[in-house]
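Just one protein chain is left out here, and the rest sit where they should.
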């Protein structure tokens, strides 16, 4: 959300309020017709705080064409109440100069402090004992372009941690959970687990674009984040070999790559290999646990019907979610 | 293992050693024939420490019939080396009086202190805040017959924690993991999670017999531990209602039962319902994680080929397990 | 359907008819907008005989909010013809006092005589020879609350026998089919089959609510009718044990419960166990046959296009149904 | 079983008995070696009443080669007891002249009277009302070659009704069940159901050979009984058209053929179409019920361990079968 | 497309143009309502060259009822621009006399010369060496009714080659591919492959109707093209037998039929048998390759968004298709 005093958060708009000149992101637009020949635009506007339905009466073809879905515009209008919910009636709109604002400022973002999370990631990574693995991980941690993308990327397009900083938050969740549980499974290689978690979804930085919305890139759809991260590991190892003149331990590379290529746990979820080491099962299940719980909370928080004990059907969970907690009743 | 000085552990038998009078469990027996008309018995003997192949030459039909698979016998004989492994040559055998020894003493058992584990379970259970849930859980914890069975049962017939005390160990593993991770997911009901973990596999106490081997009971195969535990919860609640004259909160009963009936996570694994609450997903994934890791370590420990980097195929994991840890090489 | 002379059945409404003061059930309501700013309500009204589309012009927000979906209202209006079908134009509506009428009277009900069907069930159940099983079944048959619910419940939410009395009708269908076929399979236990059929779907009485529509209850979704019925069997057996001071035969309990927990026939249909006895296969297939045929007739009867030889796609049958019978042509 | 007074039934052979000159079917033969260089034949002999293990000491290569698996031989020898079971020691053998005996006389056969069953089939078929359908069915019933094959064929290679006359017995079972249940489902076309049942497995007459064992023919494996029966129906209809000069009603042909091509109920069981009419669902479920129950009884009857409450795993049922009936205990 | 100078192709209609009296096919029609009580028809008109949205204001019930979906009508009206696309405003319409025009002239057709394709098919078929197979294939090639239907039928209802002549085009594609690849796999029987390809989809001539749209016939849905073609082969062989008085080689018939019944390659795609010969695998994979590539090009050509690098989701391909070719960029 742009940190300027002018901006009126969408979440705060109330019926009766006037909006003089505010930038919002156009999420959807539809041209709808009326029986007497008129047309109006039905649109959804968004900023980081939420979304609102908007209507623009007496639309013209030019106006409609000038609106770009997934684009930013300046709006003038007023808020009415429709079926008990606020609705934005557009009185005018005009374009935003390129570069004037950062579109990503209109996307949802993590509720946590990105820099603090990243610092914690670094702290944990530094505890890796194996020198080769530490060096390899260091290649990623010291790559400013990668780090910037890693801090910004969502963890998924929609189901879980689908907000700026979501990848970092999800990754740190797994690292913290591993840190807590590893002492109970001392036969696992702590080093491999930490490195594997850091990189398991790192390919999401290129699988998903996060400019004005979260969408798959071409490479994301054609190659995917799993193969991408596996490739990066070998590219970095090759870099280290060139720098040091020493071969990078092949077994280590293989075992780390295995954590990436097996972390979805099943072929039908796009893993080209199934988990075959204790570390691979560990990373897969922690990942699954955090993702599923985030989906559960997500389903509850976004459910429009606050009275119902059940959310709507949530496809990725294959269920509706029961919201009622009888121990707190 | 019977804690008497007479017993010679199978794990300790060495070629050249004589056995004068030792009780072992007969795991398998086969009557094999030779070309010249003779017959011999090929058997597998076991105690808690391991198993050994045994042969009995010049067998008679009566002798063969007198051996009961899954039964105890007193053996006399000697240990030879065969293909580099010890082999037991039986010179004589006789029956064991009923009740003379406890057959379960010949089954593998947990490496942990059963009473200490149980005390920790009690300690954790006492932290449940919801009074109704605490009362319900109390019905189980105060039932001496249930507790004795719970401390003794394995967690599965063969794949994971398949030893006396295995159910308790697996259950405590989940409770400890929950205790560590719950603070990271404060929206979950800690009370439901703890009670759900305690009872999720409690039906194993009747699903599996553990007299002389771990096998499914008739009820185990025809009804299963999931339905059994769900039934017990309602029986206990009905008991509480009779005692108190008050209705037990139905929502609470339903939510707890849901954790039981959904904890396998998928229909094809025998769950009649899929997880639909955050607590249900949490219990399912912790259960899966602990079971899978136990299988991984189990596959490694039992693999006969110590030189190979791979174990044999482990059906429940759908893979061979890679044993090599390159970070410790 | 309320048996009062005032009630105008929806199935009988014709264009031109006036309705002065009639109670109908509101199945759906939508607030729709017009281009010139007006709004109207589009609703579906129902009674036991059928459904009709209704419109209310010049609606106000208050009026809309006062209509409760799944609720009863008194309507005043007229019937018009719209695309050849009757349409109800609402001129006025007002609330119905709580308790004034029984909402379930507006739900569809079985075409058969409930008391006659129930008497036949009792007659068949009395032929059970095994005394323990007879006693157990008696616990259910003598429980007035259970019997009332059993007579009222539908057999499913929508696919088959989805009307008041549907559970009873479906259960009796299976009992009659069993009565006819059992003599051809004399190795089966008639006693187990009869008791199993009675109870196989008995849990539907709490899985589905049937107040103003057929919907899953919380317990229905979180636990399900299979586990519920399995639980009841054990609760009743415990009751018998308390009364008689004798243990109820465990094998009998297990075999009966197996019929319940396996009757869906496959894990993916929510059976936690697969059929493993002749009786279980018998009950499963009779159940499937009656349910599928009811779906077929249902698909045909509800198909809107009377001219087509094919019904619309019927998801639970995974097909469209062919309506034409060439032997009668 | 050859109805001659000379034949000694295998089921009746007892230890100590001598066999002077008896014809048996060789089901399996193996040449086994002994450590001192000798060889012996291990074989399984069969007639309609059962099977027996046989050994032939001091075998020569020529003798071994002269025995044909799935062939008939004359045997001389004696019966010994081995592990409590009779075993046949072959003292001599010689060939059987081609055509001397009917090999199929050594295969298991139905326990019911074939001619009586066939008469009942005819009786039921004559009740078909639709003249065209009756004519079509008549083409099959009046084809002596078809009828002979139909009376002889098994219903499956091994899982159910795998004996001479099994196809007829299974088909009649379905007809009788239909006759009993059709009055409860009066909307179904009785004519189509009866004709569909008669022909649903008729292709088995060419799918399986039943000369000296039950095996798939080439056509059985490459084309299958479903397509075969569907083809015959059209061939017969074409015959009728040629005879009568009238077109056979296409709808009738299609609806009948549908019963054949959909009767396995699922694509994965080899049905090229799924049931789409009430009659198709009816035939599919009756077929499934009778086949599954026959498998259940088959699994029980053939289970070698009479003491166990469970049979061995029966793949086609996806379970072991529970043999204990607690209502008769 | 009707080759008359009067016809205005839909693909060529431009805003501003008037249409005085033109025949188009009505693909869809909907009666839509306006808030002030008016109604209008929203329809889609088509000819071979494309489709256009049409509206008819101030519609009456009679007019609406007089339009038949999948029927031809004469239209008067004008073309307007709506959201940048042409839209047809209907001013009047009247019926077309039965038989006046050929409705199939309004369906899409192959871009290739039908007679030239057919001549090439004949040329290839004549190269079959096996005399029996040649005779059998000849029965089809010399059947004028079959040939006419074969030249006209589409290869599928919608996914691939869904246009008049599509079956012929698809069949010839496979024949040409086989002609190219067979020399690389000389162990395959060229004769069987050619005959199998000719007939693999021949049943589509009756599975799909192509009068005014491509839809499944009753026989198509109830029996399907696979069983149909398998039946024809046997009917033709029976004809040959009658003519020649010689039995047709059964093995040949079986092997050819196998190619038909297995060519979908998997049970779930409706093949009652899986490929079991080299020829069957060959035909299955060539068929699959040509069908899938046609779907890919189809998805690209019909995708409405010419700017996107991705088509919409294409269900039969289980993917969106990537349209960009970086080697030509």
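Just so it is clear, A, B, C, D and E label the chains in written order, and each chain counts residues from 1 on its own.
Simple rule for what comes next: a residue touches a chain if its C-beta (ideal position, glycine included) is under 8 Å from a C-beta of that chain, and two chains touch if they have at least 3 such contacts.
Note that this is a predicted model, so its numbers are computed, not measured.
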Contact partners of the omitted chain among those displayed are A, B, D, E
Tell me which of E:14, E:187, E:242 or E:306 is the one touching the absent chain. E:187
Which residue, A:17, A:91, A:143 or A:251, contacts the hidden chain when the whole complex is considered? A:251
For the chain not shown, which residue from A:16, A:158 or A:270 touches it across the whole complex? A:270
Contacts of chain E with the missing chain: which residues? 129-130, 133, 173, 176-177, 180-181, 184-185, 187-189, 191-192, 249, 251-252, 254-255, 258, 274-278, 281-282, 285-286, 288-289, 292-293, 296-297, 317-322, 324-329
State which residues belonging to chain B touch the missing partner chain. 33-36, 38, 40, 83-84, 309-310, 320, 322, 324
Where the unshown chain meets chain A, residue by residue: 218-219, 221-224, 226-227, 230-231, 234-235, 238, 250-251, 254-255, 257-258, 261, 267-273, 276-277
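We take it that only the chains that are shown with their structure count from here on.
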Neighbour overlap between chain A and chain B returns C
When the centre of a chain is set as the mean of its C-alpha atoms, what distance in Å lies between chain A and chain E? 44
If a residue has to touch 2 or more other chains to count, which residues of chain D qualify? 251, 254-255, 258, 276-277, 320, 322, 324
Chain contact topology under the given definition, line, ring, star, complete or other? other
Please list each pair of chains that are touching. A-B, A-C, A-E, B-C, B-D, C-D, C-E, D-E
